[in-house]
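Yeah, one chain of the complex is gone here, protein chain that is, but the others are all in their spots.
Order of writing sets the chain letters: A and B. Residues in each chain are counted from 1.
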Amino acid sequence: MKSLSIRNLSKTYFDPYAGKHVTAVQDVSIEVPEGEFVSIVGPSGCGKTTILNMVAGFLPVSGGEIVVDGRAVSGPGPDRGVVFQSHALFPWKTVLENVAFGPKMRGVGPKEREAIARDYLALAGLSHAADRYPNELSGGMQQRVGVVRALANEPAVLLMDEPFASVDAQTRMTLQEELTRIWQERRPTIIFITHDVPEAVFLANRVVVLSKGRVLEEVEIDLPRPRSWETLIEDERFKTLSSRVLQLVRSA
Amino acid sequence: MSAALSVNPFLRLWSGYLRLVARRPALGQILPFVPLVALWAGVVEAGLFPRAFFPGPVDVVRSFVDLTWKGILPAYLEDSVVRLAVGAAAGILTGIPLGLLVGLNATAHRALWPILLFFQAIGDIAWLPLLIIWFGFGLETMTFVIVYTVLFPIVLNTVLGVRSIPLDMHRAAQSLGAPKWRIVAEVVIPGALPNIITGLRNGLGYGWRALIAAEMIVGTSGVGFMMFDARRAGSVVEILLGMIILGLLWYAVDALILAPLERATGRRWGLVAQ
Partner (left out) sequence: MSAVGNIGAGRSAASERVRAAFSFLLPLFVLLVVWEATVRIFDVHPGIFPGVGPVLRAGAESVANGTLFLHIAASFGRVLTGTTLAILVGVPLGILMGVSPGVSTVLTPLFRFFSVLAGIAWIPIATLWFGYGFGAITFVIFNAVFFVVAYNTLLGVSGIPHALRNAAWSLGADRKTMLFEVLLPGALPNIVTGIRTGLGFAWRGLIAAEMIATNMGLGYMLFLARDFYRTELIVFGMVVIGILWLLIDRLILAPLERRTIERWGLVR
């Protein structure tokens, strides 16, 4: 896993319906050193998903640059794994085939990529679901597979776009704890987009608060690991940090 | 892509088109035909094919005006539309009750479902020879074919709709004190309505084609007859005119009858037909 720099990134696009140019992101710089977990929070429309889509390469940048592992990037690529809010699993592929898709694209042989996929499924406790279709899984399991699929491609950085927004509260907490566990085990570099402040604080080393397409402030999260909701829910430091971030978001 | 703020002229044009279409959706359905008709006219003017074999839009419009002036076209159009309307009405009036019966009654379902599937599979047009023997070349034959064609999609979809209503809804109505016939009226029919309308759409789609075929084979009037008569005379213009009229007529049926019905039921209630 490698580092990611976002330098003076901006995005203006031509809105064909409005007939004019719109600025969505303006001069945003974010440094994510190797192995760090950064959350980006902000109200809807603040440009956080636009930034992620540019980093992922789904949208062309209007200005600035994105550097992964020392190289400027343009267009989507396997060095940046993406976890989508809508899980985006291929409905016509089994769980195993979904996870093996990335290695297959890299030209890994059938035997080997199945081994890789099974290995990663085991990491998330999903071995039993390998031969099922995404449609046959619960929402929480679908999201787990989405995370595993991105990880199995061994990306330099992992980009997560509100991945837990559409699962129930109980499952979300479990998924968050699992994600911190996996992060501690493998130390991937992660950018995590969310509008849920406690989630951002719980997961990250650093929270970037965004407002109207600009970085409002960055907050260091110096909470000890391993983290679990059981201990943090009563933790004073967690409460202070959360309310500080919340105030920033609400002022945004 | 560059960050330059200048926009190329094609993009401007395109954005203008999108805005126009967003404001007047009807134009989005019409404007795409402009280049197509232009292309058609261009090919004809270029003289790639003999004009009698492949006439242009101007010829078709001229023949439209001519046939309308003589009163032939309006009369044929009326014949076709009346036949379709009568057939559709008869199909609906028998199809929905039959569908409700087959959908609600297990015994009726077991006994009639295979028979319905089989008769649907035979297909309307295959009845024509037998019908000609029975009724001759006339109105009865055509009416039978259209009713037959419209009937089956409506029955089959009504059954589907009735059987897709959740059991809990029956139970809810029962526990709120509704007697059996009220459950049918207040729960079953509205619940099956989106499917019934889908059936009506399919039925009219098939019935429409059957009508054209019947008019070609047994007809003495109607748009299908006009096209086939033109074919015998080798008049491509009138064939093309007939095709365009058939297309437009279907648009009218869709826009004036089917689409409003669908909007009023399925989409409004968040039920998705089909």
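Rule of thumb we're sticking to: a contact is a pair of C-beta atoms (placed from the backbone, for glycine too) under 8 Å apart; a residue touches a chain by one contact, two chains touch by 3 or more.
The structure displayed is predicted, hence computed values, not measured ones.
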Shown chains touched by the chain that is not drawn here: A, B
From B:88, B:154, B:200 or B:239, residue that would touch the chain that is not displayed: B:239
Full-complex contact with the absent chain, from B:21, B:90, B:139 or B:261: B:21
On chain A, residues whose C-beta touches the chain left out of the figure: 56-58, 75-78, 80-82, 84-86, 88-93, 101-102, 105-106, 133-136, 149-150, 153
Residues from chain B at the interface with the omitted partner, ascending: 14, 18, 21, 28-30, 32-33, 36, 53, 103-106, 109-115, 117-119, 121-130, 132-134, 163, 167, 170, 205-206, 209-210, 212-213, 216-217, 227-228, 230-231, 234, 236, 239-240, 242-243, 246-247, 250-251, 272, 274
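Heads up, the rule we're going with is that only the chains that are shown with their structure count from here on.
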Residues of chain B defined as touching chain A within the complex: 1, 3, 5, 7, 11, 14-16, 18-19, 22
Chain A to chain B touching residues, read off their complex: 10, 12, 14, 16-17, 19, 21, 60, 62-63
